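Read the structure below first, then the notes.
Heads up, one of the protein chains got dropped from this complex, but the rest are sitting where they should.
Letters A, B and C mark the chains as written, and numbering starts fresh at 1 in each.
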Amino acid sequence: MTRGWRAALGEWWATPVARALVALALMLLIGCVFNADGAFFKWSVHRDMLRQVSVYGILACGMTVVIITAGIDLSVSSILALAAVSFAWLTLPEGWPAALAIPAVLVIGTALGSVSGVLAARMRIQPFIVTLAMMVFARGLAKVVSGGMKITNYVQEPDGTSHLVPMPRIFGMIDSRVLGGNVSIVTVIFLLCVLATWIILSRLRLGRHLYAVGGNEEAARLSGVPVARTLVMAYALSGLFAAIAGICQAAQETQGDPETGMGYELDAIAMVVIGGTTLAGGKGSVVLTLIGVLTIGYLQKILSLNAAPEATRLMLTGTIIVCAVLFQRGR
Amino acid sequence: MTRGWRAALGEWWATPVARALVALALMLLIGCVFNADGAFFKWSVHRDMLRQVSVYGILACGMTVVIITAGIDLSVSSILALAAVSFAWLTLPEGWPAALAIPAVLVIGTALGSVSGVLAARMRIQPFIVTLAMMVFARGLAKVVSGGMKITNYVQEPDGTSHLVPMPRIFGMIDSRVLGGNVSIVTVIFLLCVLATWIILSRLRLGRHLYAVGGNEEAARLSGVPVARTLVMAYALSGLFAAIAGICQAAQETQGDPETGMGYELDAIAMVVIGGTTLAGGKGSVVLTLIGVLTIGYLQKILSLNAAPEATRLMLTGTIIVCAVLFQRGR
Amino acid sequence: GSGSRARHAGTAADPYVIGMSQCNLGEPWRVQMDADVRAAAAEHPNLKVIFKDAQNSSLTQRSQVEEFVDQGVDLIIISPKEAAPLTKPVAAAYQQGIPVIVLDREVQGDQFTTFIGADNVKIGREAGTWIRETLGGQGTIVELKGLMTSTPGQDRHSGFLEGLELDTHPGLKIVFSGEMEWLEPNARREMESALATNAKIDLVYAHNDPGAHGAWLAARAAGRDKEMKFVGIDALPQEGQQYVKQGILDATFLYPTGGQEAIDVALKALAGGTVPKKIVLGTRLFTKENIDTGGQAIR
Partner (left out) sequence: MTTTPAELPVPIVSARGIRKAFGPVEVLHGVDFDVRPGEVHVLAGENGAGKSTLIKILSGVYGDFSGELRVGGRPRRFGRPADAARAGIATIHQELSLVPSMTVADNLFLGRETTGRFGRVDFARQTAEAARILADAGLECSPRQLAGDLPISSQQMLEIARALARDASLVILDEPTSALSDRETETLFARILALRAQGRGIVYITHRMEEIYRLADRITVLRDGRLVGTATPDRLPPAELVRWMVGRELGRAEARRDVRASGPPALEVTALRVAHASVPGRLVVEDVSFAVARGEILGLAGLQGSGTSETLHAIFGALGRRASGRARLDGERFPMRGARDSIARGVVLLTNDRKALGLAPELSVIDSVSLASLARFSGAGGWVRRAEERAAVAGLTAAFRLNAPSLDAPVGALSGGNQQKTYLARCLLAKPRVLLLDEPTRGIDVGAKADIYELMRAWVAEGIAIVLITSEMDELLALSDRILVLHRGRPAAELARDAASKDAVLAAAMGHTATGTAGGRP
């Protein structure tokens, strides 16, 4: 009896999900110790943490898909900015209704992602380079769309006059809360993205193909997997998620800022990896990513609650990334 | 006669160096067309371009070594900042002579690189993650060393008083020129780094080991290659080069700025890859990197000379990276 | 607005807690702002300040404001990254009865206690005017711009153009204008291009002092630093003011941090007194002549 129970625990303990969960639990424990005068025990702190990580988390969903194919997507932060700017531009000066603006922005993100995918899959350029180039390019495009300014509800007409337009309802809606004010809408959107990614990865044929391409591309090709199409889908999905993140970002910032999101790609990658999905491709899951997102989210929250100075924060973050990954793989 | 000549040309054309050189030549051609009222034909413009790319180029030398082992080093920009800050701190408020300060800084850079190497090689954490963590950590350390401020020759004493110390001669020396003012010292340092890297990669046993580890780590191990030691050497070299770059950066800025060099790691990687060394590891050369450095250097110079707006610069840079890589591999 | 409902006694034993959210500590000017707040608060044993840095992210800064509310601080000082995203959280804190002092950059509406800041357009205009007069309405100018997506970059540019009065002074020419994104190495690169494309440059106007310093380094390396004047903005004591002292810059304009003023207002607000809704800070001009006497105030 006891032995079976112990053995089962031992086996469970060896799974990546178990290790990721324990890492998260340790982080929560740290939070309970350094609780900033009890602030850590208020639900609002956790709610806000969840809201804060949501945009990163949405990016991390797409990043998980790409990393499973043994790729990487550095362009998500720039596509996020382009989406934020486009969304703000369409809804504010152009006055499009949300029902039109949102699909348009999602198409833009998906299209740019697909371009990366085609370059990586058909032109055989390494994903790191393709998406590095796309990162630079999309940032430039965001600046072109916005005319180098932030797009707010203070609209300048071509004739030089300017006026305030009312903020469209969609901004407030995305940045509001449900369930008695206890859960932010962006968190709900993030969780829906996790669910969609989970279905794709573990229930659909596309998911099998993504893992196969990441595990052994040549073998996948020889087995009749449409490798190029699968890779294009991966980057298109990543672009789509980046566009969703961009809309959330714009709604929360109530503006479209072409400089927004700089460096988010590294956070998203760190979240995926801390969860336990390795960059080598072929394995991993979005459930791990969800745990990784929460772990980093709590780390940042705890450092922020305790007003850790920047230098300390940076050094601790670096150290904890390494410890988490080491821990993930067991001694 | 003619056939042999043609065949030889055809064969040469297929080599990576040839393709990299042609890409560079195309870039020069663009410069000749958009010459900014003849400015592109002045030697001083080329001399300044060489000075500007030198710091990036020094980083790219170390990056080449790491990439050949199928790794990547994101931490170079932060190690550069830490080196710049340490160098400024040792020479300015602490008043160490250059002959002591320079070795000390080089040791710091090499040590941090070695830590990355040990984590990647012995702890088997992926280089991307190790060096991402190191990037965050070293930036934090740079802020600790500098107390969050820039270190200049305006020195604040613990007692609150402050005074100007004379700028040590080493700063001016590194930021001066030789050969009748036609070549910057930093460019000479960069070229020496290229030479050293070339010797390591193509003449020393270590070089063979680096290629073997990058080509097939397991096979290298079974052939008696000290895999871990080789990897540690690679990252230590990258750290050393980053420290050299940091000293050059501090000398040119006449200060130690903990924020300096942000994002340089991506430039260095782009330079290596545009040269034709692939991220897959096992092949490539520092000669290719030299050509890649010049290609990107000229691109930036041409954009700057023509005062291209930021958005245009970004979009063109992204496009040209992709074109150059595509071109590298032939149609 | 709402009055103060302080959670602490405001004594040395149980001091008032002030939460200070700085949008970014990567810039020396903002480090100086924190330092000014810290120095001013150190004079008052009944004040304790918690400093947070939002790493250049509006959303991080927003959550810092929310955290301050959760932590039960008595007063919030915020130097926002930008107006729109922070308007709502600032208003939310203010409506809960916590006084909020907004530093440097504004938020929208009136749901805050006091705004303290300088006027970048005005400073740009002063710089433009000084340059026009110094050059005698005749000469070639290089402008090195900050990040042009940021309001300070835009304002220091538009104010500068106003001050130059190019319409009435056809002898003044901006011969090169490059974007250096506030960064010194970029400024040096842009200046090298300006030097290569222009045989004669009379003056360099950079949107911040490190930019002007980078330009000077480039000119010196080209052996042309004596040919032209260098003007910057910010005038931090250990940066721009030192450059002027060393003869690197010919002029720099103070962009005040408002740190001292913020603590003054905070004390009043915590004591339940009335405070002005808006305090606009003046600038100071530092040149070789007046640097040792603390510069010249400009109204």
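The rule is simple: a contact is a pair of C-beta atoms (placed from the backbone, for glycine too) under 8 Å apart; a residue touches a chain by one contact, two chains touch by 3 or more.
Keep in mind that this is a model prediction, so the values were computed, not measured.
The shown chains contacted by the absent chain are A, B, with contact judged over the whole complex. The hidden chain makes contact, of the residues A:Pro93, A:Gly147, A:Gly215 or A:Pro309, with A:Gly215. Contact with the chain not shown here comes from a single listed residue; of B:Gly147, B:Pro226 or B:Pro309, that residue is B:Pro226.
Contact with the undisplayed chain is limited, among A:Val144, A:Val183 or A:Leu206, to A:Leu206. The residue from B:Ala98, B:Met135 or B:Ala212 that touches the chain not shown here is B:Ala212. For subunit B, the residues in touch with the chain missing from this view are 10-11, 14, 203-206, 208-209, 211-212, 214-216, 218-226, 282-283. Considering the complete assembly, subunit A touches the hidden chain via residues 203-208, 211-212, 214-216, 218-226, 282-283.
Just so we're on the same page, only the chains that are shown with their structure count from here on.
Distance from the subunit A centre to the subunit B centre is 30 Å, each centre being the mean of its Cα atoms. Taken residue by residue, subunit B touches two or more other chains at 148, 309-310, whereas all remaining positions touch fewer. Contact with two or more other chains is made by residues 25, 148 of subunit C.
Chain contact summary for the complex, subunit B toward subunit A: residues 72, 119, 123-126, 128-130, 132-141, 143-144, 148, 266, 269-270, 273, 278-280, 309-319, 321-322, 325-326, 329.
Residues 25, 50-53, 55-56, 58-60, 62-64, 66-67, 70-72, 82-85, 87-88, 147-150, 154 of subunit C are the ones touching subunit A in the complex.
Subunit A contributes residues 36-37, 39, 42, 44-45, 48-49, 51-52, 55, 143, 146, 148-150, 152-153, 175, 249, 252-255, 257-260, 262, 304-305, 307, 309-310 to its touches with subunit C in the complex.
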